[in-house]
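Okay, so here's the structure we're looking at.
A single protein chain has been omitted; all remaining protein chains appear in their positions.
Naming follows writing order (A, B and C), and every chain is counted from residue 1.
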Amino acid sequence: MTRYTSATDADRAEMLAAIGVSSIEELFADVPVSLRLRDGLSLDEGLSEQEVHAELRALAERNVSCDDEISFLGAGMYDHYVPALVDSIISRSEFLTPYTPYQPEVSQGGLQAMFEYQTAICELTGLPVSNASVYEGPSAVAAAGYIAKHTNGRRRFVVSRGVHPHAREALATLARAWEMEVVEAPLEDGLTALPELDDTVSAVVVAQPNFLGAVEDLAALAGAAHDAGALCIAACDPLPLALLRTPGECGVDIAVGEGQTLGNRLDYGGPSFGFFATTEALIRRIPGRIAGETVDVDGRRGFVLTLQTREQHIRREKATSNICTAQALNALAGVIYLSWLGRRGIVELAELLVRRTDYARRTLTALDGVDAIHEQPVVREFAVALDAPVDAVIARCLAAGINPGYPLAGEGYENGLLIALTEQRTREHIDRLAEVLGEAVAAERDADRSHAGVSG
Amino acid sequence: MTRYTSATDADRAEMLAAIGVSSIEELFADVPVSLRLRDGLSLDEGLSEQEVHAELRALAERNVSCDDEISFLGAGMYDHYVPALVDSIISRSEFLTPYTPYQPEVSQGGLQAMFEYQTAICELTGLPVSNASVYEGPSAVAAAGYIAKHTNGRRRFVVSRGVHPHAREALATLARAWEMEVVEAPLEDGLTALPELDDTVSAVVVAQPNFLGAVEDLAALAGAAHDAGALCIAACDPLPLALLRTPGECGVDIAVGEGQTLGNRLDYGGPSFGFFATTEALIRRIPGRIAGETVDVDGRRGFVLTLQTREQHIRREKATSNICTAQALNALAGVIYLSWLGRRGIVELAELLVRRTDYARRTLTALDGVDAIHEQPVVREFAVALDAPVDAVIARCLAAGINPGYPLAGEGYENGLLIALTEQRTREHIDRLAEVLGEAVAAERDADRSHAGVSG
Amino acid sequence: MSVEASTERVTGSNAAADDQLTIYERSQPGRRAFVAPATDVPERPLDELLSPELRRAEGPRLPEVAEPEIVRHYNRLSKRNFDLDTGFYPLGSCTMKHNPKLHERLAALPGHARLHPLQHPARAQGALELMWRLQDALAEISGLPHVSLQPSAGSHGELAGVLLTRAYHEDHGESRTKVLTPDTAHGTNPATVTMAGYEVVKVGTDANGNVDIEDLRAKATDDVACLMLTNPSTLGLFEPQIDEIARIVHGVGATLYYDGANLNAIMGICRPGDMGFDIVHFNLHKSFTQPHGGGGPGAGPIAVSERIEPYLPRPQVVRRDPAGAGANGGSGADRAPVYDLDFDRPRSIGRLRGFQGNYGVFVRSYAYIRSLGAAGLRDVSETAVLNANYLLARLRELGVLKLLPAAYDRVCMHEFVLSGGPMKRELQIRTLDLAKRLLDHGVHPPTVYFPLLVDEALLVEPTETETKETLDRFAEIVAAVLAEAREDPAVARGAPYTTPVRRLDEAGAARRPVIRQAL
Partner (left out) sequence: MSVEASTERVTGSNAAADDQLTIYERSQPGRRAFVAPATDVPERPLDELLSPELRRAEGPRLPEVAEPEIVRHYNRLSKRNFDLDTGFYPLGSCTMKHNPKLHERLAALPGHARLHPLQHPARAQGALELMWRLQDALAEISGLPHVSLQPSAGSHGELAGVLLTRAYHEDHGESRTKVLTPDTAHGTNPATVTMAGYEVVKVGTDANGNVDIEDLRAKATDDVACLMLTNPSTLGLFEPQIDEIARIVHGVGATLYYDGANLNAIMGICRPGDMGFDIVHFNLHKSFTQPHGGGGPGAGPIAVSERIEPYLPRPQVVRRDPAGAGANGGSGADRAPVYDLDFDRPRSIGRLRGFQGNYGVFVRSYAYIRSLGAAGLRDVSETAVLNANYLLARLRELGVLKLLPAAYDRVCMHEFVLSGGPMKRELQIRTLDLAKRLLDHGVHPPTVYFPLLVDEALLVEPTETETKETLDRFAEIVAAVLAEAREDPAVARGAPYTTPVRRLDEAGAARRPVIRQAL
């Protein structure tokens, strides 16, 4: 017996008798003897609650979290403040412990929350259709690609380098299985430069703002895609959408994105949620759960899972996706967070991000050896090139208690650094970053020179 | 408007119109103009949630909590592990946000929990009557004294030095108002040595275990009190009661105590709860709320606040106490914690405390310059005398990340140290304490000597 | 579950017999939620450590239940409570305002929640500074310079206040025997007076609901130690003659005590200290929003004038400037101040309780004050008073006041009192019946049968955190219940119907008290 099970020896005896067997072993008669584990699993012994708590606390202490340094890391997930009411609501067992609302009569809370969530996503994206969530951002891009494949059966995806590298890779992973080709479109001065698009192109995939923080001309990109008869898929950061022309307005066919910034923790990368919005035309191809409004036999308003003929449990091999368990709790956090921000608040927050980001960008690019990688308008993140080895510079900043951002070497900007802001990074933090970064760059340049001197 | 209020300017206008006044000012017409604040309060401006969070987090970081050092502090509150289910249950709004159950039909949850709590306290104390909680431990002793005063109208309290100093002081504070005298009974070899008791003694007040950790012969003390026609009041540490002869069995008339160790946080001293148990004879004098079982008009089982004719809202100046708001949520944590421990677990826990305490006591008193203040049996706490200035020794231990305990100078043991154990202080911690304490005492002795040398 | 039971469900009764079991009735020998950590020290025989004579024969008969069933048990119990986060809770005098969720997060930070009360002050600077700043803010709000956070609740603050009065008079060679309390006073006031060793003398209320000045004058003799006053009073009315009252009380050398339970009406508008009060208690769990926890915890800090300061409870939280000279009160200007506990208070009344008071409560109330600031606190009181007067107006508009007239027809402050007398006569339903019927509409009833001097009293306090829509809905519900009662009073008399249990036999419970489980 464990602290989570209740079958005492007395219970076991009674239950076995009722079943009509004399031992638990007998219940496993179907398991070939040759397969039965003789000496059990070789795992450590179980521990008391307090011991498990102590062990996992010790592990947590060995991570440097955003509580432990001033972090300007972003690149897909951002350290936004999560209001206390989100935690207090999503930790209610009525939201935390049930599963997918297969029995709508006793799941109205979850279903109505999904409906409210879908409404909020439609408002953010300017598109008429949203599902109730997919796993997270990058896999959502792949899921959108799957729709494109089915919609026009074409051979190629044109993917902007402005799309998050993880999303590009997730799409490529599936494209291989679909025997489709992924062509990357380069960024020029920070913006997507599309190649010629022909009738082999299934979809054009872009990001808003893009991976370097730049605001793309989404309408132009969607227009180009449509001119070639391709779909336009946009991976969007939801908070900037409070200010930017919406994907819907720009003619985007599918807008997806990472929902972490909407009331979810960083959690070292998950769980969060992916949002997925599209046009009426594609409503019957969208993956995942969708809540819809209806009435009960007494005419009372109610909500149900709807358009289920898209889904695996009904359509099986003909389903538009294989997704089953998604991210309902994280999406709930999302709609609570958006309700907390509210119609005015979300704009105020986005404007604060724009102003703090502008201030940071000006302050840092004014430093010796720190140059902008592009001059495009940005909302919450921007990219700079350092005139010194980026890893060494970062190391110096870390030593000073500042995590200056994400190195862009992997993206081909040798000493590039991607710097993200949130409402939790104050002017004081930005000024401190400027000080520390400036010193670090200067120091590493000298180090470099002297080193060059030596080796030269 | 604040983030917690909803009256927009539009609302205000409508509401004022409905009231028939033209401004909020008019609603305060009864306030003499001379008294109205002209320039408002001089307090800092309000802050956003995130800013308040940052400020209070910064304050928290300036405290050294039991997470930040290995602490052997006890002396009335103890760092026991609080299981996660306690937090998750008491943070449910249905328990967290209602007030005293004045409307029993919609308060059955709280009322039944009180009934279950009372039962648990009766089981711990061996007494037939428990209320639903009082403020905390020391004031509970004073409240018990108030019953004694009413019961026999005598002039004096005989209070053992084994009673927590805060409790002795809280009783003395009220005794002064009652024009009663407090006589202190000394500890001899760690146990209470009662003076002659005559018919002026209203109550004998003792502690189990006492302030130096020693287990008292409660039956003998209660017997002596009764022989003099006085009541016996015992302040008890609830966890040791899992093993010790109960106050009820020993003839104690009123058993009270600090409930913090039962599923409540340290919280720098509060809120926690005080428990209050007594005999049938005193049931109508007990302070505070009591839940009782009854039935509703359909014959369904239910619970109500009962015996309210004791209370201030009914009896006013004739009430047995003035207590109103007590510690319901903390007492709820208490009964959940006790249910988590369970019948076997509480004994296992108490035995673990006894063994760890015995091990610590032997290990430490084996050190040079560390001697037992008494040899009496103990459960979770013991007192030693150091052959070096206790404050200097403590300072050295703190520097090594160990908080060795509570100095007893205030209690007249010049270099005394009171050391407490919980299930969170492992053998490894105890061995580390021995190492650090041994070194500290040795170092301070030398320092002393050389200092003596100098000054001599 | 029998067929009857199940068909009963067609009629919608939600009472699953199973929901009425206690945790003891769910116990089965051998089940457990707790697993003890390994005994890592020598397992010496228990008899050697604690001789059998010292030990109980049988352990406490606590329940034996695994974690899942403990969780379900208390979860189900919780669903049998009505709570503020679900609906309107206009419980007069209790200020059931919203409890910001932020506060629970802050109080749970390990630096606050896991701090031992005997930690050396030098290692608890954050906690002491927070307490000092809270004292400072409460002093400003009350207009009285010195604050003690120690009392555990309002009534504990009252006790402290009366003991301070005693100490003050004794220190000045006087011994007085009486304390005045208005007949509208909350029960804790007279109960406190007795507990502090004084005799209660009641002061009457005049036709307008104010303190009867003549009666006060008559009873304010030189053996009176104190007048305990609530302003706004428990009638929800501000004493327009507060200056005169103070003059009379001080005239005979008595202290003027302010019961702060109703402070929510006047924060940032006016201050007890300016009214001449010597001692004030705050109910942090009312004006400064604490979750009420089903009956606590709370905190009842007190603020006092200079002349009372020497007697404040021990210890006091003080700020010492770097030079080391003790300093309390004043603004936070000095450089690198140090916070400390001052035990050296020779004239103090002493301790009222252990340690430093309900710190966890202080954290929440301090966060509240920081969130709102001066303007926010004033907005709170303005809105509380606006909401109360608006609700009164709506009730009047709906004709409710014909049957439930306002006890005193005046502009009210943050709450108001209705009398159910006419309703009782005309509709044959009592205030209690109305209250019980409100339960079926998903709102918590106002305070009933208090204050005592109003016939069939109903004390309504909406608080500032309720919306206009909620107030409108409540007014309509009350009107609906009265209309229903006019058609058939039996409905209200039989109410409630939709609650987990219906009216309970309280008399029986008191006659044969069953206050613990028979095991």
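To be clear about the criterion, a residue touches a chain if its C-beta (ideal position, glycine included) is under 8 Å from a C-beta of that chain, and two chains touch if they have at least 3 such contacts.
Nothing here was measured: the structure is a model prediction, and the numbers come from that model.
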Subject >> Of C:Val71, C:Leu229, C:Ile302 or C:Ile515, the residue in touch with the unshown chain >> reply: C:Val71
Subject >> Contact partner of the left-out chain, one of A:Ala144, A:Ile290 or A:Ile402 >> reply: A:Ile290
Original post:
List the subunit B residues touching the unshown chain?
Top reply: 1, 3-6, 8-11, 46-51, 83-85, 87-88, 93
Original post:
On subunit C, what residues meet the omitted chain?
Top reply: 1-3, 5-7, 9-14, 16, 18, 28, 66-69, 71-72, 75-76, 79, 85-87, 98, 100-101, 437, 440-442, 465-467, 473, 476-477, 480-481, 483-484, 487, 491, 497-498
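Please note the rule applied: only the chains that are shown with their structure count from here on.
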**OP:** Averaged over CA atoms, how far is the centre of subunit B from the centre of subunit C? Could you give it in whole Å?
**Re:** 20
**OP:** Two or more other chains in contact with one residue: find those residues in subunit C.
**Re:** 31-37, 65, 67, 71, 75, 100, 102, 104-105
**OP:** Pull out every residue in subunit B that's touching 2 or more other chains.
**Re:** 49, 53, 83, 88, 91-93, 423
